[in-house]
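Removed from the display is one protein chain of the complex; every other protein chain stays in position.
Chain IDs A, B, C, D and E follow the sequence of writing; residue 1 opens each chain.
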Amino acid sequence: MKNTNVESVEPKTINLLSQVTTATIATQLYKKGLKKCYLTGVKPLHTSTPSFVAPAYTLRNIPMRDDLGDMSILANPEYPQRYAVEKTPIGHCLVNDTGGNLIAGTMGDILIERLRVRGVTAAITDGAVRDSGDIETIDFPVYCGSRAAPASVAELYAVEVQVPVGCGGVAIFPGDIIAGDKDGVIVIPRNLAEEIAEDAPEQERYERYVLSRVQAGDSITGLYPSTEESRKRYQDWEG
Amino acid sequence: MKNTNVESVEPKTINLLSQVTTATIATQLYKKGLKKCYLTGVKPLHTSTPSFVAPAYTLRNIPMRDDLGDMSILANPEYPQRYAVEKTPIGHCLVNDTGGNLIAGTMGDILIERLRVRGVTAAITDGAVRDSGDIETIDFPVYCGSRAAPASVAELYAVEVQVPVGCGGVAIFPGDIIAGDKDGVIVIPRNLAEEIAEDAPEQERYERYVLSRVQAGDSITGLYPSTEESRKRYQDWEG
Amino acid sequence: MKNTNVESVEPKTINLLSQVTTATIATQLYKKGLKKCYLTGVKPLHTSTPSFVAPAYTLRNIPMRDDLGDMSILANPEYPQRYAVEKTPIGHCLVNDTGGNLIAGTMGDILIERLRVRGVTAAITDGAVRDSGDIETIDFPVYCGSRAAPASVAELYAVEVQVPVGCGGVAIFPGDIIAGDKDGVIVIPRNLAEEIAEDAPEQERYERYVLSRVQAGDSITGLYPSTEESRKRYQDWEG
Amino acid sequence: MKNTNVESVEPKTINLLSQVTTATIATQLYKKGLKKCYLTGVKPLHTSTPSFVAPAYTLRNIPMRDDLGDMSILANPEYPQRYAVEKTPIGHCLVNDTGGNLIAGTMGDILIERLRVRGVTAAITDGAVRDSGDIETIDFPVYCGSRAAPASVAELYAVEVQVPVGCGGVAIFPGDIIAGDKDGVIVIPRNLAEEIAEDAPEQERYERYVLSRVQAGDSITGLYPSTEESRKRYQDWEG
Amino acid sequence: MKNTNVESVEPKTINLLSQVTTATIATQLYKKGLKKCYLTGVKPLHTSTPSFVAPAYTLRNIPMRDDLGDMSILANPEYPQRYAVEKTPIGHCLVNDTGGNLIAGTMGDILIERLRVRGVTAAITDGAVRDSGDIETIDFPVYCGSRAAPASVAELYAVEVQVPVGCGGVAIFPGDIIAGDKDGVIVIPRNLAEEIAEDAPEQERYERYVLSRVQAGDSITGLYPSTEESRKRYQDWEG
Partner (left out) sequence: MKNTNVESVEPKTINLLSQVTTATIATQLYKKGLKKCYLTGVKPLHTSTPSFVAPAYTLRNIPMRDDLGDMSILANPEYPQRYAVEKTPIGHCLVNDTGGNLIAGTMGDILIERLRVRGVTAAITDGAVRDSGDIETIDFPVYCGSRAAPASVAELYAVEVQVPVGCGGVAIFPGDIIAGDKDGVIVIPRNLAEEIAEDAPEQERYERYVLSRVQAGDSITGLYPSTEESRKRYQDWEG
């Protein structure tokens, strides 16, 4: 089984990106001409799902077909779904492309717990998860399209890991940086991650300044977006 | 009005099924060759909606047409929607087939409260409910497709009770067993319920064992799905 | 920029309507022959979003096109989106028609905070909001179609304020009365608001009476909908 | 099996309605306050599908479930799908409610040919048909949602005939009058059919007059809709 | 009623653009950075619908609401839908924004015939048309989302002409150039039209050359897209 060892970004980059929201990342990507990096329909599982930033380890599924086997295929440790759960590197995010299938649960509480124990950072899917009540009790970020009781093999057949995939309508390559929070999930192409990580915290700090001014009663005009004058006042801000 | 007295399963069967998740039931049904028993788009109304298991009492609606009357039809105690609220047997689940209409609220807080007071176990619908803020305060499991303010008669005309219906894309017959939890709602054909009830708790116990091993650091390989060896170790488990 | 000063209803009307649910308003509108006043797909942002009633101030967007500019257009105080945030009158509700676009966040925490500080009552949109985690911490009713990280300009171009719009599939005119609660959002045409406000509280009081009787064990037959007899008993009710 | 003998309208009514378009019927229904009589998503099978008007004979399906049997159920002459093909009365239209399932073909060329030979007038469904290339060669009006190769039993289980159904989002009762042409399919409630049949041809004749005037260069202003003056000129028209 | 006299492009530009396909125009727009100019879901009415190129005259609808009137509103010559039919300038294309409503027919054969007689070039809508069988017999390009029997007033309320609209998910301004053929409809922003008109025919001629080479057995490699060498050979082509 192919498992290209993809070098991803420095920890420092992950740390910087962890300080900003997906909305800020989206703005930074937009400024660089990237408009299609936000996954549609992929949301935090529940109201307390943690935010995260991590490099992608990808898994690709196709629709199940009745001749491709049944639950017994799960016993094969090389079956890509099981393989991915055991091989997603520490600190990475498992990206599970289901083609948007919301009828089966592509992962349940046991697989999620295994990912957590192994030191994986997060799991995202444009499909559904199962045992979702139990997953809610695990301290691990899961972002998904829905919840569904049926087992993955009822609808999905895993075929490859570490290939480029589409997830939530967005291209994701192994090693791309994935970020998730209450707005959902966004992808930062690997070779843009450092740049975004450098610029984003400053944007976010300015927006905190703006928020403080708005709370103090200022109009957004001449403040948001910034003007030369507002930038000047901002430089004296100690917030 | 037709109201076939459908004999359903023994209380013991309901009790056994109440100990397992819909995900476990889905797996058991899958093993018996049943892949289309999970209702798509039907979810617990809110984050604290109770789980439940109960036999189905069905209600069928068709789209409203302007010549079929207005709110005054609700005054007729034989109108199937009102009839169903008064006649769903104690311990049963009212299954309300709306054809997936999410624009009107097919039941509100008063009907739900009446179901609760009468000893009905739960209500599910592939449509929406209204007065949903008030329903949240009632200790009664409601599973639905959405919330909507308009009254049922704005969109739906009830035509029959206790006939086979489609709900959330699944066939449901009077007396089939319905189970709901955070993953959503699943249907167990009546004549399979005993068998499922016998096998499911054991599957769930094994999965609790698996979870304990995963929490202790074991790989899922050779453990989930089970192997002869893992089954042996499991027999000594006292969890 | 056009900004017709629309005279809306008396504060008393708003106060009366604030005492009833959107479900009750929907029933009152239905009785007057209005069946299409409920916005589909527009829901409270989170589980604690406050209810509200307020006159509409409308904003209309069309799909963004790559030649229409980039983020710099936001610096123009006459750009309708920014203009609307500064000009929605105190006590009004900003109605943001996006054509149902759920891919971009049409408003973020800063604009919402500015609306709150200015004394605006609420904001609704059939699109998505961004910075949604931060908006959750603001005590201000936001009703929307979803959450999304991308900036509005990635998908939307604001063109007009205070024109008739469609939002969630419903016609809304400047000055119409908007009400939101857990069931979602409903529109009361301005010239019907007084009438609805007079009749609705009585309906709601009767339904509270019904609920008390149902809790006491009464059947809904002959009670809901009301009969001459039930009305008589109700007149003695002191609930 | 229930097969209520529904008395429908006089042949004269069918004849009058056969002279007008579904658009004209829709206008007449609208004028009587009926706005939801047009089936969404149901279109003539091909470009030469004949128009028709006929009373409805209804068939209701629910989603197939793996325990409900396989193709062998089709051998039972009481199976409602087969029963309907043999029992739809001469001159009637078979209305096949599939809940909008487009994945299986609910009828193929053999069933359609049998309907034609038996003297049935037409068949409509909100589902798909199969053997569609062969059906195109049969001189019989088929209106459907799509075309699909799989057999009906792969997705649908027929449960009842001659009950009220929903088809294309519209309520249809046994004996209601169904009309189909290039715009699609519309339902006339049985007890309104005579009235519509009386008024519709006159509307259509006026519209032919309007078209002749428009072709002659007249503006639609003062002509369409009619005014007292245009009505006067129309009375002299001999078109 | 507002009816800004928008100056559009020279006839020569229209003529040049009439010689190329919408696919070629899409490629030219893409090369200038415009990716969202193609209307989704808007197709030629029938298999012989003529191609066209013309400047846009826009009409905007919102959803109908029961209090906004009935068919009698159509008698008002200032009602925007009727107004647009009489005022769309000769040689222009009526762009009818319905918000994608496919349940009512936004225009029928009489309005289409009036547009043709007046010298209007084409009509497009993201909604449906009615009397579609009759429209098929009129030699006039109609591009639409579907066909539907109900009258426009059942679903749509016209509010403005000559404002920026969204149609098929694309921004269209009065005076923008609209082109339609078998692939559907594309919009050329007015101020890019001359440039596109200059470059597109050359692209199309090269593609005819490519097609002739492919028919002669050449590989597309080194030919499509062009290389320096293939360009050289093309210069000698006399096709």
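In this text, a contact is a pair of C-beta atoms (placed from the backbone, for glycine too) under 8 Å apart; a residue touches a chain by one contact, two chains touch by 3 or more.
Predicted model, so just to flag it, every value in this text is computed and none were measured.
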Which displayed chains the unshown chain touches: A, D, E
Omitted-chain contact residue, chosen from A:Ile25, A:Val165 or A:Ala197: A:Val165
Absent-chain contact - pick from E:Ser18, E:Ser72 or E:Thr227: E:Thr227
For subunit A, residues in touch with the removed chain: 33-37, 62-68, 99, 157, 159-160, 163-166, 169-171, 187, 189, 191-192
Positions on subunit E contacted by the hidden chain, ascending: 21-23, 25-27, 30-31, 35, 38, 40, 43, 47, 181-184, 186, 207, 210-211, 214-215, 217, 219-222, 224-225, 227
Interface residues of subunit D (partner: the chain not displayed): 46-47, 70-72, 74-75, 77, 82, 85-86, 102-103, 105, 108-111, 113-114, 117, 130-134, 136, 147-151, 153-154
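FYI, only the chains that are shown with their structure count from here on.
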Chain separated most widely from subunit E, comparing mean CA positions: B
Same or different residue numbers at the subunit C/subunit E copy interface, by half rule: same
Matching chain pair for B-D (criterion: over half of the contact pairs shared, by residue number), options C-E, B-C or A-C: C-E
Subunit A-subunit E separation of Cα centroids, rounded to whole Å: 39
CA centroid of subunit A to CA centroid of subunit D, Å: 49
Subunit B, residues touching no fewer than two other chains: 35, 47
Topology of the chain contact graph, where touching chains are joined (line, ring, star, complete, other): other
Interchain pairs in contact, sorted by label: A-B, A-C, B-C, B-D, C-E, D-E
